[in-house]
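Of the protein chains in this complex, all but one are displayed in their positions.
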Amino acid sequence: METIMNKSGKTQVIREKVNKVLGISLEDARLTKSYLSVAFLAILLGGLLGLLQGLNRAGLLELPVWLNYYQVLTAHGLLLVVVLSAFFTIGYFYAGLSHTLGGLLPKVRKMAWIGFWMKIFGFVLAVIPILMNEASVMYTFYPPMAASPIFYIGLVFIVLGVWMCAFGAFINVASWRKRNPGQHIPILSFFATGVFVLLFFGSLPVAIEVFTIIPWAFGWVETINVMVARTLFWAFGHTLVNIWYLTAVSAWYVIVPKIIGGRRWNDLLTRIVVIALVIMNITGGFHHQIIDPGISEPVKYMHVFMSLAIGFPSLMTAYAMFAVFERTARRKGGKGLVGWYKKLPWGDVRFLAPFIAMAAFIPAGAGGIVQSTNQLNQVVHNTMWIVGHFHLTLGMSVVMTFFGISYWLVPYVSKRVLTPQINKLGVIQTIIWTIGMVIMSGAMHWVGLLGSPRRTSYSTYFDNATALSWDPYLFFLAIGGTLLMIGVLIQVYAVFYLMFFAPKGNTEFPVAEVEEDAAPTPRWTERWGLWIVCMIVLVGMAYVIPLVDFIVNAPPGSPPYKTW
Amino acid sequence: MMHRSEKVWLFLSFGMIIGFMLITGYQTFALEMGPPSYGERIDPQKVDETAPFDNPGIKQIGEDEYEVVMTLQVFSFTPSKIEVPAGSTVHFILTSKDVVHGFQVAETNLNAMVVPGYVQKITQKFDNPGEYLVLCNEYCGAGHQMMSTTITVK
Amino acid sequence: MKQSGYGLILLLVMLLPPVANLLESIMITHMHMQMPILVIAGFLMAKFFQQHYLQFFAKWNENGVPGILLFTIIMAYWSLPRTMDEALTLTSVEAFKFVSLPFLAGVPLRDSWPKLSSFWKHALIIFFTILFLALGWLYMWSPVQLCNNYLVIEQITLGWGFISTAFAMVVYLVYSYFMDFSKYE
Partner (left out) sequence: METRKVNQGGKASKELGTLKGTIFSVTVVGLGIFVTYLLVYGLYMARL
């Protein structure tokens, strides 16, 4: 037994070395390529649907009866919030695990493939009823609106597929730790661990919700508890968006410093940010229910604090990022209070895209803090402001970081290189995307403050003067949406060019080193079990009160409705 | 481990957020301006037979004070036309007869989720005369964009 | 030393009447938020006492067991429904809460934990897991209102709070049973 262990340990060491020299193994590369392909096909399709919506909302385009606004909106949400983000995140982190842990274990690779096909299968199942207009319930699917049961079964498969990938990641990390006792998990794998922990625990509530919905949608159970379903959904829904955010943050901390030729921020503080985001995330979902009935004011107030606490790691991130930029720029001879910004590689899309993504998080985060503050939520809840907010956070901060990643990750896995032409195209794409998003989300924020609701097809509300006054802003939405579609086309072209046609060559996986004089990171950061326990306790504190109240003092339930 | 300026930044920025929290708490608990949180339960399938929703409408309950009992259903508000004099305070008592709806009045702070099985309450003082647009801001089905009415303040 | 300062600030904030009233208005936040925060405040302040009364702690709490026993007694005392009720009605009991939890539970916990062998650490977690399960069961299934100041629904909520905390501790015990920390650290 001992010798076998030693032998496999030795081959592992050899494999790790090979991995460093030759780059990613073909099998691991194929996995990531598949995940990224699906992600970028999803953005192509989702972007197109988004354009249709924007044009409709501005009153410029009447959608046909067989493809109405709400069908388009449901598909747009599902494609971008679930498919694009999940597939990109998993593809990116599996490449990261493969690179930093010396290749994926064969077992883990198999799990990731099973997860891949489960998610595809689930997604196809969910899309069929949407196309048949049997599931125009939005990706939030609040009961008592009931879609075709097939839709929910599709969601179950997507969740199970994600769990497959999460457990695969845990197995790979655990095996690495066994082989490297006493060492810290490499930082990118540390981020991956956090993301997959959140993916698993965050999707537990929605899994419970869907399992209560399915028998009800089939008609085996007559009624459903509406508020319990809604609360479980948001325990998941908000965690999900923060998972994509944490993925983007990983690139900011680990990748971007390397690209600009600098060093990574303090390792301990980085790991604390990850741990804090993991522990405090799930409880943040409550700020989606600030104006819901049935939750008492003290409980809502407690949740404001829990939501705003997530801001703390983000404020730490803001400082860390600027400090990394400034140090690097000054090493290169940057001068002055802001003059050093000139020394950053603005012409490099791998830096430009994530930088603008970070800058976008300033207004996006500010808006987030404001809207999760109790009374102010009344001003913006369910208006276009919210849509503007998550297009800034997801569409800019997260997706643009993903774009920036794709310019080195895709050539890395396809063993090709980023050509100067594609780099230039990427810079142009970044500028178009930025302008489009600023116009669109700016208009959305403003018209939302004036009262225009979200998730509503074009309407003048019987030529109401107030509603008519929103039209000019909604027009900007269409302009921004059109620019974004152009951006999507360029981006998808760039990704598939880099994947299949770019010149062959070696591309580096850019992981920055820590500062040379950095203090060693304490061991306690590795105790994931403890962080998970803290998370469970916090989730208990937040959710036990309202859930017990909704279940014990439940009103008579609601039967299923199909109102579209 | 941390640069001094980083500590100062975290202290000040988080202090600012705590400041926002304190204002919110003061307004919620001392001035009773909290978000709509009423939670009386009701059978969502028997709204029409349950008081006060068996008789929806507007009722004067004091000088410059009105109470509106309202049901929301696909895709309308009952009662559909509301008129109050300028300067009056209106208390809305709301519930849904089918799916989740949103009750929003543009250019006011009226914004509340109306969930089947729960009674929701929200209050607003209308100072300026005009026609206010009432709309549903939670997607509720094919005719969601038509679900609206007006409040006339004279 | 800075830690002790933060601990003192935390304790003072918890003493503010609006904060205390808000947390005590809900049964579960009273027990599962206010009380643990008070213990944490003491935990942070412990550094100050350890430095100033080095002799005392070294002598009295040599192997950590006396300290942890005191901690356990105080915690168990405050888990009783009666004591929570009295804290709300009697000022003296309320004052005792703000003294005992930080200074008689938080401080000895900090002093004892590193001194304890892993046997005692696990024994303590197991003890609290069982206690919490029992209390959860008591609060959920008790047919009568245990507290005069709180409704039955709040009692049930607190019961589930105990069960979920106990669940978290079970997760930790399982985790530490399967993980050999000495290998990783």
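Note that the chains are named A, B and C in the order they appear, and that numbering of residues resets to 1 at the start of each chain.
Everything that follows uses one rule, which is that contacts are C-beta pairs under 8 Å (C-beta built on N, C-alpha and C of every residue); 3 or more make two chains touch, one makes a residue touch a chain.
The structure displayed is predicted, hence computed values, not measured ones.
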Task = Just list which of the chains on display the missing one touches.
result = A, B
Request  = Would you mind spotting which of A:239, A:375, A:459 or A:491 touches the chain that isn't drawn?
outcome  = A:375
Key: Of A:258, A:300 or A:455, the residue in touch with the unshown chain   = A:258
Listed residues A:331, A:424 or A:523, member touching the removed chain = A:331
Task = Quickly run down the residues of subunit B that touch the omitted chain.
result = 3, 5, 9, 12-13, 16-17, 20, 23, 33, 107-109, 125
Residues of subunit A in contact with the chain not shown = 258, 261-263, 315, 318-319, 322-323, 325-332, 336-338, 340-341, 362-363, 365-367, 369-371, 373, 375-376, 378-380, 449, 508, 513, 515-517
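Everything below uses one rule, namely that only the chains that are shown with their structure count from here on.
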Query = So which has more C-beta pairs touching, A-C or B-C?
reply = A-C
Distance from subunit B to subunit A - Cα centre to Cα centre, in angstrom = 31
Remark   = Distance in whole angstrom between the CA centres of subunit A and subunit C is 37
Query = So which stretches of subunit A touch two or more other chains?
reply = 296, 301, 553
Message = Could you pull out the residues of subunit C that touch at least 2 other chains?
response = 22
Note = Contacts from subunit B onto subunit A in the complex sit at residues 1-3, 6, 9-10, 13-14, 17, 20-21, 24-25, 27-29, 33-39, 41-46, 74, 98-100, 102, 104, 106-107, 109-120, 131-133, 135-142, 144-146, 148, 150
Ask   = Given the complex with subunit C, which residues does subunit A contribute to the contact?
value = 177-178, 181-182, 296, 298-299, 301-302, 523, 526-527, 529-530, 532-533, 536-537, 539-541, 544-545, 547-549, 552-553
Remark   = In their shared complex, subunit B is touched by residues of subunit C numbered 18, 22
